[in-house]
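Please read the structure below before turning to the comments.
The other protein chains are all here in position, but one chain of the complex has been omitted.
Let's look at subunit A:
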Amino acid sequence: MWQHLYDELKDKGFMVVAVAEESRGADHARPWIEQAKSSYWQLIDTEHRLSDLYNLVNVPQAIWIDEEGRIVRPPETAGSTDHFRRMDLKTKTMSPQDQAERLAAREAYLDAVRAWVRTGQHALPSGMARAGLPRVTPEIAEARAHFRLGVWLRQHGRTAEGDRQMAEASRLYPESWSMWRQAADLDEVGKASGPEFWARVQALGDRPYYPPPKL
């Protein structure tokens, strides 16, 4: 997914780390990774450890980290847009205009990454980077612990109990699409993009599914 970007910039002191939030295990991510033939890091995160550390709620989200290991942009949607919400659900297609806008938004995001690597543009001063960080609440922390336990129980054959823990995690942290989708998809592959998903997306109303990055 990021191979072109990486090839373009790898000689400029740049690295891509792509992390699969994949609680069903590495084998579910493997076909995608092998197909991508990427030379950047492709890591597997079965416990959603990255989401816990950086308080992430959806995929794809990206964090920009400078040469000293400092966060210069907080977690943001990485190139995806909400145009999919207007697609024709029967044919699963978007209007030509929406498709064009979607590609343009993605390209604008990639251009911002290029500019950052080449000139440092778009790196936020500390105060602004800090202000953009999502706050971890007690409910979110509790949700993460339920999720962790749920993944373990499922991995050890205790499916029904694991489901219950994951459902509780999603109830405590309804803003996390990753938790909801993983809980649903473990149950039945494909369910995470089925009617229940669409109903949940519609319930957002005017709120975004992929909040646009504030570039």
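In this section, a contact is a pair of C-beta atoms (placed from the backbone, for glycine too) under 8 Å apart; a residue touches a chain by one contact, two chains touch by 3 or more; residues count from 1.
Here, contacts and distances are computed from a predicted model.
When the listed names "Carbohydrate ABC transporter membrane protein 1, CUT1 family", "Redoxin domain-containing protein", "(2Fe-2S)-binding protein" or "Aromatic ring hydroxylase" are checked against UniProt, the chain not shown comes out as "Redoxin domain-containing protein". Residue-level contact of subunit A with the missing chain is found at 1-2, 5, 12-22, 26, 28-34, 41-45, 49-56, 59-71, 78, 113, 116-117, 126, 129-130, 133, 135-138, 140-142, 144-146, 148-149, 152-153, 158, 161, 165, 178, 181-182, 185, 189, 192-193.
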